[in-house]
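Of the protein chains in this complex, all but one are displayed in their positions.
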Amino acid sequence: MTEKKYQDRITDIGPPDYHDFLPPVVKDNYGQWKYHEILEPGVLVHVAESGAELYTVRVGGTRVMSVDHIREICDIADKYCDGHLRFTTRNNVEFLVSDKSKLEPLKKDLKSRGNKFPIGGTGAGITNIVHTQGWLHCHTPAIDASGVVKAVMDDLFDYFTSMKLPAQVRISLACCLNMCGAVHCSDISILGIHRKPPLVEDNRLDAVCEVPLAIAACPTAAIKPAKKTIEGKEVKTVVVNEERCMFCGNCYTMCSAMPLADYEGDGIALWVGGKVSNSRTAPKFSKLAIPFLPNEPPRWPSTVKAIKKIVEAYAKGAQKYERIGEWIERIGWERFFDQAGITFTHQHIDDYRLAMTTWRTTTQFKW
Amino acid sequence: MTEKKYQDRITDIGPPDYHDFLPPVVKDNYGQWKYHEILEPGVLVHVAESGAELYTVRVGGTRVMSVDHIREICDIADKYCDGHLRFTTRNNVEFLVSDKSKLEPLKKDLKSRGNKFPIGGTGAGITNIVHTQGWLHCHTPAIDASGVVKAVMDDLFDYFTSMKLPAQVRISLACCLNMCGAVHCSDISILGIHRKPPLVEDNRLDAVCEVPLAIAACPTAAIKPAKKTIEGKEVKTVVVNEERCMFCGNCYTMCSAMPLADYEGDGIALWVGGKVSNSRTAPKFSKLAIPFLPNEPPRWPSTVKAIKKIVEAYAKGAQKYERIGEWIERIGWERFFDQAGITFTHQHIDDYRLAMTTWRTTTQFKW
Amino acid sequence: MALKHKTPLLDELEKGPWPSFVTDIKKMAEKKPACDDLLGLMELSYKEKEGHWKHGGIVGVMGYGGGVIGRYCDRPDLFPNIAHFHTMRVNQPTGKYYTSERLRKVCDIWEEHGSGITNMHGSTGDIILLGTTTDKLEPCFQDLTHQANMDIGGSGSALRTPAACLGMSRCEWACIDSQDIIFNLTRTFQDELHRPAWPYKFKIKCSACPNDCVAAIARADCSIIGTWKDNIRIDPEAVRAYAAGEFAPNGNAHGTGPEKLDIQKWVTDLCPTNCMWWDGKELKINDKECTRCMHCINVMPRALRPGKETGATILLGAKAPILEGAQLSSVVIPFIKMEPPYDEFKEFIEKLWEWWDENGKNRERLGELIQRVGLRNFLETMGLQPDPRMINTPRYNPYIFFKEEEVEGGWKRSAEEYRMRHKA
Partner (left out) sequence: MALKHKTPLLDELEKGPWPSFVTDIKKMAEKKPACDDLLGLMELSYKEKEGHWKHGGIVGVMGYGGGVIGRYCDRPDLFPNIAHFHTMRVNQPTGKYYTSERLRKVCDIWEEHGSGITNMHGSTGDIILLGTTTDKLEPCFQDLTHQANMDIGGSGSALRTPAACLGMSRCEWACIDSQDIIFNLTRTFQDELHRPAWPYKFKIKCSACPNDCVAAIARADCSIIGTWKDNIRIDPEAVRAYAAGEFAPNGNAHGTGPEKLDIQKWVTDLCPTNCMWWDGKELKINDKECTRCMHCINVMPRALRPGKETGATILLGAKAPILEGAQLSSVVIPFIKMEPPYDEFKEFIEKLWEWWDENGKNRERLGELIQRVGLRNFLETMGLQPDPRMINTPRYNPYIFFKEEEVEGGWKRSAEEYRMRHKA
């Protein structure tokens, strides 16, 4: 029921002009920044050629936010920042302070609000976990998103509020193989995976799906058309060669009568060693660390523990400025599995299209 | 016409026992060698734990050798080595001298025989070129083998008799994509290539080939069955989708009515940067340097020149102990193409199965 | 106010130092029945370990083909207030700067028309307004445009909401004006954003330097990454000050405060190209060999800065794994000037879309198409010259394609003539 409120319908105006939101000091010094410094975890100063300074206080964002929570953020921005704030590319909130005298009161205020606005997420530590919808809104997840993130961040909290790791550690989560969190290039990635082939609902498949699309969706050609007799009536459906299924869920994306989700089958795969920056080494994909950890709501203890173990092995073994992937490449994967206490299994060995490029074609390895 | 000369036919005796051929000093010190030294290019001494010494004089082998040439080698071995000699894995000849006093006379003798027995091929230089049959014996070559090798070795001769390169440079040649010279992992590889799709001989194909085998042979599925009418008679044959042909010659291997060889189409592709040893870096494939150089018998001047240029750029640019591939990886491919004066073309960019793994997925590059 | 659903499992997520989305939603639930049911449904998922949302139908806003994700709960019997629970994607202001004023306006609109729950922000960059019914979409949209001057973002087989790092607004390393570029492109390509017409989705992201703070190289079909061509600018005094311990290394990212920086160990030895020298007094860079990786600049922000001849590297093809496996973007234009109105870039990308649109199969991302037809094919259509900077390594298989016109004498040959030279 569309109620027409306005005289003219406005469309295609695009995003608001970002200039409207820049604090005056930013406008004045746009493109004229000279250097920055992290004053303490979560607090940055940027200094312009002109000598002007901009202070930033970064706080952890839940990403899932009610409008009331946002309004509280706005209240704070009004009080200390002339109403200026921003969000980071990793869903943290940044309060932009032009008036230095307001910095300490702001921090005090933030700290006074319980666990709502933890200050941190800068430098050689662990910042917010980029993540996705999970059970909160999506139809294909193998795990929840925000809940896993909350549990992991609680456990790694100390790394959010400090800068004592060898380098930054970027953690991401995606609740299914679609990888909306783009977890394929993170220092540590949490990925929801299915392990049971699609449940083919013969009785409704033809009604709700286009059979050829479902068949074409399968990267391993595991799906074939089929005819079955249900209650005396012949129906069109599909059969899945279960041996060939690797649970990607692409069939379900195309056909809702092929659900994969299962309380026993679903869980988490952990990945390590990806990066995005071009700093020192080229961007890298994340590689499989642990093929499967069970789905353990509400606090996913096995996953939380495994991640902590990896972070600690890294903290112990890596050199300064070395990202997780750089550390592993220096010491070798056999060492990584040792040091992180992870068992190497068949699943670690690639068997998809480029598998051969991942095999070891040298006698160089460590004992 | 088998004439039966012997009472019993002996079969499956396998190779002769190598012990029968070892010089006494080798037998006595088998597995007890302590160290070696290259006394001068082509002359090695190996010293055993016992203090015993074995001298080796290495001379260039043509590989294509007449029995008379071998007999001449035997004469020399008899004179200075108690009849002991060996061939290396790269087709050089090694005279094994146990009696040091015979070393100088042997060298003098070798030098007195014209260009037949050049001493060298050790250490940081260029040793013999591993190669294949070419026009001398094979049915699929795009180029000759021994002739190209002779022309290139004449030009690089100075590097055979000296040890002044940053590290060893291993050159190989294969006269077609079958790569019997295993040129896929050499510092420099000379590869005979075709550039015209198979000439389908409709009139004899069905008689001499199994059509399904020919079709299955093609890695790009460029070959399809066809029927044609020749002199009023319908014949079974094939058609080639020429756009999809990359001239691998596998169809010709399966079907002699699909020749690829052509005086204008055939020529040489040059490859660089492969290695086999596990020293420092892992073994590497050779990569395309020059997609095509014309077939220029009798002395292939363009190829000879191009190789010299690569060797010289390497000699100038590399650090000690750095193989060609290691040098290029250090400086980057853009630098290599600059320094070797080679134009980068579409052909350098991979478009086969693993192509995507060769693209540059970083902003890191040089101007 | 007591909530309808007991949530003993979710309650566990109210503990701990990290902010709790559960606590937050619970508060909203007091005034929004949808949020109450949302908690109930989440609790059920936590108990059963299975999600409870169905495939979305096609819902949207008049004249737009995307920007809304339809979503229906599979237990409307238990959670009637979220039986329909669609998402609106709202195009974020570039760089994600806000004023409290505008943000409050969005909050008000969303409290009126939706659940009051958001994601700040979605992975692509949008503001996600999470959960409303079909009839509220249009009024919500109208309020957003009229009151907040905001428009919806992309979904479906269309251009997706482009995103940028904060760039020149607060970063000393910005080589290009990432915010302006993305803002300009988004405004220019509104039609492509709002009316899905392509084989599949297409994402653009822009980072103003190779640190790539918006993860463009991993998450965008077209990654625009700032870079420079001339020399790193060195302030020799500041270099010495780092060595002397006057500054905190790496902008104090390690929390050490000012401390002597071992330039040899932490800068020159870690330079991937080994093109730097430090003799204890002077830092020298052989810029010709530098690959602009940013490491040295990152470690000594007060002493080193990118050069002044700036522009962007354009890389294409990044995507998540479905179907062929994940890809990172690959270099196709090593360097391009990026000055408003960005006409050269726009011509490039329009041509690119045209090619993809014509050649791409259904649900084939750009990167997969290039993979399928080969980089050569792509470069030729786009009129781009092959460049060694586009590859990590030249081909190592001998399967080289040549075209007929490249081969002396062409491909037409006579079997008779061949058999004159060679008896069968």
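Descriptive notes on the structure:
By written order: A, B and C. Residues from 1 in each chain.
To be clear about the criterion, a contact is a pair of C-beta atoms (placed from the backbone, for glycine too) under 8 Å apart; a residue touches a chain by one contact, two chains touch by 3 or more.
This structure is a prediction, so every number in the text was calculated from the model and none was measured.
Just so you know, the chain we are not showing touches A, B, C across the whole complex.
Within the whole complex, the absent chain has one touching residue among A:G147, A:G265 or A:P298, and that is A:G265. Residue positions on chain A in contact with the hidden chain: 177, 179, 184, 191, 193, 195-197, 199-204, 208, 219, 242, 246-248, 256, 259, 262, 264-265, 269, 271, 285-289, 291-292, 330-334, 336-337, 344-352, 354-356, 358-367, in rising order. Within the entire complex, the positions of chain B that touch the omitted partner chain are 1-6, 9-18, 20-22, 26, 30-31, 33-41, 46, 54, 56, 60-71, 73-75, 77-78, 83-89, 91, 93, 115-118, 122-124, 130, 132, 134-141, 144, 146-147, 150-151, 153-154, 157, 160, 162-164, 168, 174, 177-182, 184-185, 217, 219, 248, 250, 253, 256, 261-264, 266, 274, 276-281, 283, 285, 295, 297-299, 320-321, 352-354. Although one chain is not displayed, chain C still touches it through residues 48, 50, 52, 54, 74-77, 321, 325-326, 396-399, 421-424.
The rule we apply is simple: only the chains that are shown with their structure count from here on.
For chain pairs A-C and B-C, the one joined by more C-beta pairs in contact is A-C.
Separating the centre of chain A from that of chain B, both taken as means of CA atoms, is a distance of 50 Å. Centroids built from CA atoms put chain C at 13 Å from chain A.
For the pair chain B and chain C, the distance between mean C-alpha positions equals 47 Å. For chain C, residues that reach two or more other chains under the stated contact definition are 210, 212, 217, 225, 272, 292-293, 328. Residue positions 354, 356, 361-364 of chain B each touch two or more of the other chains.
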